[in-house]
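Quick one: structure below, then a few questions.
The complex appears here minus one protein chain, its other protein chains still in place.
Coming up: chain A.
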Amino acid sequence: MSANIMRGAAAVVGVAEQHYKRGEAPHSEKRMTLEVILQACADAGISPREIDGFVSYAGGANDGAIVGGALLIDELRWSNMMWGGGGGSVAAAITNAATAIATGQADCVVVYRAMSQADTGRLGYAKYHYGSHFLAHGIGSPAQICAMRTQRMLEHGGVPRTAMRSLVLASYQHAQSNPTAQGYGRPLDEEAYENSRLIAEPFHLFDCSRESDGAVALVLVSAERAKTLRSDPAYLLAGAQGAPGGYSELIDNDLGEQYMSAGFGPANNGKPGVAERLWSAAGLGPDDVDVVQVYENFSGPAVAALIDHGLCPPGEAAGTFMTVENLTAPNGKLPLNTSGGNLADSFINGLNLAVEAVRQIRGTSTNPVDGAKTSLFIGGPMAPLVSSVLFGHEETL
């Protein structure tokens, strides 16, 4: 099928985020959710009453009826929550909102996520997410599982560890021009990175994301409406989600080379998979991407995600490509995580990265990539379900 009703049908017209050090949120998740939704609506220039759809990502107690009820919206038409923790469905939540708009199910959909240590504990998850066949062997955290997958990518896949290091250093370099980043004023160099304590090998401290309290909201409307609201909407060119069947859910028995991938690769039947579906729906390829925000709970999965998307070569060549110079704005070949990302800015379960992806289309990032027309957001590498979304400037339509 060549006709793609999704391409350019919806656009992000309002964004807002707030973050605090973990455990220091001044308000509940519900109040923060309401605050960022109001801020995002103000950013878009629309009344919050016009919101008729809600998509929350990865849990939270405040569904669309609750939030819509509090805001006394005119009518609720769409209320969804995306399955898949670990950041996996974070981009898919945006696709879900755009799908509602493109198919006429709703007109104005907000995508949101709030996290507060006081409300739902660490990351809002139960103490142990994993079953006894992980726990019995000392594996109780995504960090350790991602570390094992990353170890195979390094040792068997031949990707040099410097690829991970460059991604981390580029993130910290970007944070130095972002006054609201938690890593602002705390530059990181190779030596400090290498000497930082080990967490779950091959991850050192700086390979692991921060955890923050806070909230994020993005408001989407139809392309037609978007044009009347502002001059710089971020159009959704394409979004894709999924993973090869069984990926990461079979106690580390996913097939062959899928194990060390980030999950965006070909399906079990050889069909394209998430990354290829994204490119084909967008009518663009990896060479057309101007700037990337890649979810990095840990540095290794982020490198794997770039490889899966064809943005970085696999194997040894990943080390040559993944240099701090190539990964930093404004002149790098593939500037990434330009706010500082989850590592050096903040971590609201990764949805904060989507806001930065939109800022790049608007030209309002603290590390703008000159003339960026396409802006990619990759969600949750190495999670059971993964997703990505490609935003484009009006000129790309």
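Worth pointing out:
Definition applied: contacts are C-beta pairs under 8 Å (C-beta built on N, C-alpha and C of every residue); 3 or more make two chains touch, one makes a residue touch a chain; residues count from 1.
Note that contacts and distances are computed from a predicted model.
Missing chain, UniProt protein name: "DNA-binding protein", from among "SUF system NifU family Fe-S cluster assembly protein", "DNA-binding protein", "Na+/H+ antiporter subunit D" or "Nitrite reductase large subunit NirB". From the options A:Gln18, A:Asn62, A:Asn80 or A:Gln151, the residue with contact to the chain not on display is A:Gln151. For the options A:Glu35, A:Asp63, A:Asp232 or A:Asp252, the residue in contact with the chain missing from this view is A:Asp252.
Of the candidate positions A:Ser28, A:Gln105, A:Thr120 or A:Ser141, contact with the hidden chain is made by A:Ser141. Seen across the whole complex, the unshown chain contacts chain A at 128, 131-141, 143-144, 147-149, 151-152, 155-156, 197-201, 245-246, 250-253, 259-260.
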